[in-house]
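All protein chains but one are shown at their positions in the complex.
What follows is subunit A.
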């Protein structure tokens, strides 16, 4: 396992290339704008969000029942159901299915859950080659990078980067940066993959308790190309993907793509209920910390997430720090409230990677109180002793100063004196506040001093 670089350090590196950061920022804001246009075209948008949120509230409060209902129905439909307590068990289950069929290759469509469980690495270690078939994921896989966004996995790359990668791995023309040409090259390469793989793995967007079916949404058609040509279809889902009844899909499918990219719906919304004749279909239901999060009352709502990515596209910190700086399968605001549940120590920096502006909460299609949860995680992390020492010392110093009026008065005076006469004492590389920022000019006197002076002056007048 590589050492984790904390968010602010990674963000500082990302910010060195100003032109690229500006481009990244603008590109994601463009996606956010498309979301707005699409949402505003639906007069009942807010009612839809409200309804989706309430449906998920019901699911979370009745999960125990719905999961068993889903399992029973799926089994009736001829699907084999597996349960995995954590990522390791999930990986083992997937590998055992592949091994049973005696194959060493698998095609996979987008699944953030398998990223979370590090399935590809596990399978590679066990001699199974996995090819990611979503174009964005295919690109980052060739580059041996993780996806930087849950919906737009290669959003951190420019077409020149993709061209170089394809030139190296697929033999495309050097310097041909035309997205049409590059996509065509990937299409040809992956068509061959689809036609030759016996096992296909897909994610799950929604699973219906009432019917035992699951829905997979793609624009490329890659999940379907894999699943309908393979002898074995494995679908992996976190248990929170459940919705109670089939009709509830209507609400979520109206929200998902509009929130994600501004499309009215993804090109394909495929409902898998039974294996096709002669095919084997598996579902792996994964916990991996979700049941713990369900028990954290303040953070429970994070399990409502439908992975649209709207909170990332709108986040001023994500847009200017990039998905990789979050060192987690799910980046951005939602990732920052999911990650500490998985590992508080490793992810203690993430809830601080936010300005708490609340934009994420405002665009969330299932109305998760994301910025409130970021704020609440900060408190939990400080209490549990997971925050960086520099922050803890600063906070302790601050609370000592604010708690004592005399100390506060002296500290204020000293501060104004230093800023006025020895600015280098604070404006140096040791003070993060001065990075891309200037402090305001120090005032001549404090409010207290002003108030005392004015009171004296008016008294003198009388």
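Basically, a residue touches a chain if its C-beta (ideal position, glycine included) is under 8 Å from a C-beta of that chain, and two chains touch if they have at least 3 such contacts; residues count from 1.
Operating definition for what follows: contacts and distances are computed from a predicted model.
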| item | value |
| --- | --- |
| Missing subunit (named according to UniProt) among the choices "Isoquinoline 1-oxidoreductase beta subunit", "Cytochrome ubiquinol oxidase subunit I", "LUD domain-containing protein" or "ABC transporter permease" | "LUD domain-containing protein" |
| Sole contact to the chain not displayed, among A:39, A:74, A:119 or A:251 | A:251 |
| Residue among A:139, A:235, A:334 or A:366 that touches the chain left out of view | A:139 |
| Touch criterion as defined above, residue of A:75, A:159, A:174 or A:435 at the omitted chain | A:159 |
| Residue in contact with the excluded chain [from A:13, A:104, A:129 or A:291] | A:291 |
| Residues belonging to subunit A that touch the chain removed from view | 27, 30-31, 42-44, 47-48, 50-51, 54-55, 57-58, 60-64, 67-68, 83-85, 89, 133-136, 139, 152-155, 157-159, 162, 179-180, 182-184, 187, 190-191, 194-195, 211, 219-222, 224-225, 227-229, 239, 244, 246-251, 253-254, 261, 263-276, 285, 287, 291-292, 294-295, 297, 300 |
